[in-house]
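One protein chain is absent from this view; the other protein chains keep their places.
Take a look at chain A:
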Amino acid sequence: MAAHAVAAASVDVYPRIVATLIRVTGDWALAEDCAQEALTVALERWPADGVPANPGGWLMTVARNRAVDVLRRATVERRKLHDLALLTPADASEPQVGPDVVDDRLRLIFTCCHPALAMEARVALTLRTICAVPTSDIARLLLVSESTMTRRLTRARTRIAQAGIPYRVPSGPALTERLPGVLAVVYLLFTRGYAADGEPAFADEAVRLARLLDRLMPEQSEVAALLALVLFQHSRRHARRDAEGRLLTLDRQDRDRWDHAAIVEGRAALDRVRHDGVYAWQARIAACHATAADAGATDWPAIARAYDALNDLQPSPVIALNRAVAHGYAFGPAVGFALLDVARAGDGLNGNPLAVAVEADLVARQGDRRRAAALFREAAAMVGSAVERRALLDRAAELAPDRGRAG
């Protein structure tokens, strides 16, 4: 019970405490250390003493007292100590809603995701400071050693202070400029976690972050769109692999194993989207898949139209490729081939295994199984991920069983 309470508090209250202590002291490392220490103390005390009536307030008090101790020893300015003394347990609760009240966590997210920080630093800081992810886990996600990650985090915090990056949520037109950068961090985190050989725990963190952002900025429709998008994709996490760990394409997944609560939550978020942004169109596409009773019932013409819009809004080789896939399913392989040629015209897909796999699928649907199998094997030779390679080789083996086994 007590351990559960600490875990719950670490998700909800931890970033609030860190954010509040940073606002008052301006010291990132101190804020994180004190918040961590409060969680450690809770893990020791709560099992024996019972969970306090207001766990968040209790943790805030412990963290604040710890910060006061550290600052007293360092004899810093009296103003910071004074401001700390004014913090109450209520500072750990949901703040009053109002136009002038800005949640400290939102300030913290915008600071961690400031464009003057390198993308990798933004992801690492967000994970460490908002999500309380241990440095060793962040190091594993970003493929560096723990000591390197510790140094990078220190450098990023120093840079925030030295460069004068403000601890503030931008307002007016600046908010419109800066929000996409924040959403990009959340979505990058999600896709890293959701990748075939990614760590699902980071996809969970991204979903939680998207929920938090949506709660803090309910008037921002693109935030709701991002939340819907990650929820729809995340809903398939238990159905993406078979018993042997092989990746399953959408049409082969057992839809009963999709997380239907996540889909319902995603639809509710999408219902609030009233604009045509990049995440809005992607969320609408994901919704078409998530809400189809079976693969045959997928509304491919709607998906094809959404990709047309997305391709106009933010043209990229990968979007052009997905547009070809959607049109291929909606209007037949011939249309798919024509748009695949368009997508490949810019050379942006040279050496891209996905483009070869798309061609293979179109060739298979036209009936040339042998050539399709050869193309799937060609795509398999190009991918770096072992899980994806196996999925492509399986497709080749199904189409041409004799060659598949030999290859």
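Please note the rule applied: a contact is a pair of C-beta atoms (placed from the backbone, for glycine too) under 8 Å apart; a residue touches a chain by one contact, two chains touch by 3 or more; residues count from 1.
Just so it is clear, contacts and distances are computed from a predicted model.
One subunit of the complex is not drawn; among "Phosphonate ABC transporter ATP-binding protein", "2-iminoacetate synthase", "Peptide/nickel transport system permease protein" or "YCII-related domain-containing protein", its UniProt record names it "YCII-related domain-containing protein". Contact with the undisplayed chain is limited, among A:165, A:196 or A:387, to A:165. Checked against the full complex, the candidates A:116, A:313 or A:338 give a single residue touching the omitted chain, namely A:116. Where chain A meets the missing chain, the touching residues are 114, 116, 162-166, 168, 170, 174.
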